[in-house]
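One chain of protein is taken out of this complex; the other chains stay put.
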Amino acid sequence: MTVGSQRAAVLGVGQTKYDTTYPGSMAGMLREAATNALEMSALGWDDIDAVIMGKAPDFFEGVMMPEVYLAEALGCVGKPIMRVHTAGSVGGSTACVATSMIQSGLHERVLTIGWEKQSESNAMWALSLPQPFATSVNAGAGGYFSPIIRRYMMMTQAPELIGCMVALKDRRHALANPYAHLHQPDLTFEQVVESPMLWDPIRYSETCPSSDGACALVLGSETVAEAHVGPVAWIKGTAMRSESGSFGGRNMVSPAASEACANDVFTQAGIHDRRKEIDAVEMYVPFSWYEPMWLESLGFAEKGEGWRMVESGATSIDGGDLPVNCSGGVLSSNPIGASGMIRFGEAALQVMGLAGDHQVDGAKTAVGHAYGGAAQYYAMWVVGSEK
Amino acid sequence: MRDVAVVAFAQRQEPRIDTESEVEFMVPLMNKAKDAVGLTQQEIGFTCSGSSDFLAGQAFSFVMTIDGTGPVPPISESHVEQDGAWALYEAWVKLQCGEVDTALVYSYGKSSPGSLRDVLATQMDPYYVAPLWPDAFAIEAMAARLLLERGVVSEQQLAEIASRSRAHAASNPHAIRTTPKSAAEILAEDYAVAPLRPSDLPASADGGAVVVLAAGDRARGLCERPAWIRGIDHRSDAHTLGVRDLTRSMSARIAAEKAGVGTDRIDIAELHAPFSTSEAVLSTALGLGDDTVINPSGGAQAAHTMMASGLIRIGEAAQRISRGEADRAVATAASGPCLQQNLVAVLEGE
Partner (left out) sequence: MADEVLRAPLVLEYPFTRTTGAVIGAFLTGLREGVVLGVRRSDGSVMCPPLEYDPITSESLSELVPVSTTGTVETWTWNGAPRPQQPFSRPFAWAMITLDGADTPLLHGVLVDGPDQMRTGMRVELEWRPQREGHITDIAGFLPATESASGSPGAVPAGVEEVRSVRTPIRMEYTYTPGRALSQYLRAMKDRRILGDQCPETGQVFVPPRGVSSIAGKATLPDLVELPDTGYIESFNITRVPIKMRPDLTPPYVSAWIVLDGASVGFMGLGMNVEPEDVRVGMRVRAVWKPDDELEMSAQNILGWEPTGEPDEVIDDYSRVGRPQDAGGS
C-alpha cells in the first residue's frame, strides 16, 4: 500500500441465486444480496456509511439512473450513494471505487453492489439498439469476440477443443456453487462439443447464459476488520485500465490495457511469480476461449502457452495448481452488471475460507478480474488472508 | 485529507449542438483544460467521467467519448452514470488515496435529441410512477405549489430569483437565457406548468465540461491560484415523493454541514438549481445569507446541460476563485426529482 492509503478488507459477500428471472422486485433482489453480505459481516444497515452501486446499461431494465429509485431501499436516506458504469467490467470497477472510499480514510464501512435484472427486457435487444445510418450484422457479443478467438487459435495452433474443455470445467465447478445459474450435472464433453455452433468457432455450450442477479460486498477499514469476529479478505491491490477499442496495430488478443492492469495490481500486491503465489483466480470468461487468452495476458502462462495450461488440467479445482473460476465463472452465471463483482467477491470468499464446496484448500491469495467493452476496460483486485 | 484543487476548467453550452457528435465537441474542451496546465493525457493520474445512456438513446454511450482522451497507451479511468460532479467526487477520493496527483474529470449531455421531460420520467418508481409518464417539470411544479401554499417562498421571490439569474447570465458567454427581465415582467408571464412560469424553468442546453484536479504542491505548480476543495460531501433523500418534505432539502443540509459550509463566510454560491424553487430551497438548506452572491454565472436556469450542470457549478465557482473574484465559494450538484440527491463542495483560494 502507498503512503496515505489506508488498508481495506472484505467483511462480507452476499449473492442471490442467479437465474434467468429473479422472481421478486428489483429492490428485493438487491436487498437479498445486501442482507446476505451484511449478515456475513455482522453489521446492520445503520452501520453502513455509503453505498456504491454498479450496473451495465440502464436499457436492460428500462430505469434511468436506478440509484435514484433504489436509494431508499438501500438505506441511503441521509447517506451517500453513487453509481458506476464501465460496461462489462463494471462489477469490478465498482468494487475498486468502493475500496478507494475506505483507502482514502473517508469511510469505515461501505456497501457495494453490482446487479442486473436483464429478464425485464432482452439482453440481445439492449446490446444492439438500432443506430440510424449504420449497418449492423447483429452478431452480438459472441460475434464480436469470435474473430478475436479465431486469431488466437491461428496464432497458437491450439487444438480445436480447448474451448470445450474450459466450458466443461466451469460447468463442473458450478455444481459446487449453489448460487450459480447453470447447474448441469449430466453435461459431458461430447455434449459440449456437439452443441450447436453459434458464432463459429464458439458453440452454444461455450457461451455464458443471460442471468438476473446481484452480488454485494461489505468493505471495512483496518479498524473495522480487526474488530470483526471471523475471517476477512485483505485487499492487497486494485487497478483499472482502459484503452481505445479500435486503432491500427492494436493487440486484440492480449490488449495493452489488460497487461497494464495486471502489472499494476500484481506490483501493488507484491506478487513476483504469479502462477506460484496465486492460489485461485476468478477471471471474466464469458466465452470459453477467453480462459487461455487471459491466462497469457495476465501473465499466468507464457504467450502462446495458455491453452497448454488448460489442456493439462492446471486450472481445474480437481488437482490443478491454479484453479480458475471455481464458482463456475461467467460461463455459468452472467448478470452483466454483477458479474465483475461476483468475480471479486468469489476471490474474497476463497481467502476467507468461505467458498464452501468450491473452496480451494488453503487458499491465501486470490485474484478477481473483470473486463468489458471491446475488450478495452479492465478492473482487477488481489485479496489475501493476511494483511 | 490531502489538499486537492481545481486547476483548470473548460465548458461549452449551446441550445443545440447538431453538427458535432459528443466526442467531437468534447475533445477541444479536454485539450483546452489539459493545455491550460500543460499536462498530457499520459501524465494525468486518473480520469473519470459522467454521462447518461438514456439521455443519449444509446447503450454504452460513454465508450465513444473515452477515445477523446487519447487512451493509447492505456489510462486509469472510470465512469459514473451521473452528473460529472460525482465523477469529480470519485476522482477527489482517488487523489485522497495518495497514489496519483492529478485527475481529469469530464461530463456532457445532449438534451436536444430527445424529450428531456419524458426521459426523466424513466427515473421514477418503475411500478407506480413511471408508467404514468409524469414529466419532470410537472413533478417540480407540484413541489413548487407546496412551497408557495405553505408560505416557504412567494411568487414574488421566485420571480426575483429568475430575474437575477437572467441579469447574471448576461455577462456569461456560455449562458443561454440572457435577456434581462424584471421580476414584474416575469410575474406577468403565463404559467408554463402552474405555478412555474417559463422563466422559472431551466434553459435546456447541449454541451459539456472538463475539470482538472491536482493535489498539494502539484496544484501550486500547475496554476497560479488553485481553487482548493476544502470540503465535499453528497447525500440522498428518499425517492418516494410522498414520504419527503419537499419544502426543504435534508440531503443538501447534511452535505453542506459535512462539507463545512457554515464555518466561514461564503462569497459566492453556484447552486445547481434548475428551477427558481430549487434555488429557494437550496439557499435555505445551505444557510446562505444576504452577503453571498448566488449564481453569478446565471446558474442552471440560464443554461442547463443535463449530466454536466453540477460539474459546471463547481467549475464556475473555481474559476472565480482562480481569477481572484472570490475567496470562498460553495458549489452544488443535484440528481433525481426535486433535489433528491445533493453534492456540496466548498472551495477556497489559498
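Just a few scattered comments:
The first chain written gets the first letter, and so on, giving A and B; residue counts start at 1 in each chain.
Everything that follows uses one rule, which is that a residue touches a chain if its C-beta (ideal position, glycine included) is under 8 Å from a C-beta of that chain, and two chains touch if they have at least 3 such contacts.
Keep in mind that this is a model prediction, so the values were computed, not measured.
When the missing chain is restored to the complex, the residue among B:6, B:209, B:222 or B:238 that touches it is B:238. The missing chain, though absent from the display, is touched by one residue of A:73, A:175, A:193 or A:354; that residue is A:73.
Even with one chain removed from view, chain A keeps its contact list with that chain: residues 21-28, 31, 45, 59, 61-62, 72-75, 77, 117, 119-122, 124-125, 128-135, 137-140, 142-144, 146-148, 150-152, 154-155, 196-200, 244, 246-254.
Although one chain is not drawn, its touching partners on chain B can still be listed: residues 18-21, 23-24, 27-28, 30-31, 41, 54, 57, 64, 66-72, 112-115, 118-119, 122, 126-135, 138-139, 141-143, 145-146, 149, 191, 193-196, 238-243.
Simple rule for what comes next: only the chains that are shown with their structure count from here on.
Centres computed as Cα averages put chain A at a distance of 33 Å from chain B. Within the complex, the chain B residues that touch chain A are 1-2, 52-54, 57-60, 62-63, 66-67, 71-82, 86, 89-90, 93-94, 96-99, 119-120, 122-127, 130, 233-240, 243, 250-251, 254, 335-337, 340-341.
Contact residues of chain A toward chain B in the complex are 2-5, 25-26, 57-59, 61-65, 67-72, 76-87, 93, 96-97, 100-101, 103-106, 126-127, 129, 131, 239-245, 247, 255-257, 260-261, 264, 373-374, 376.
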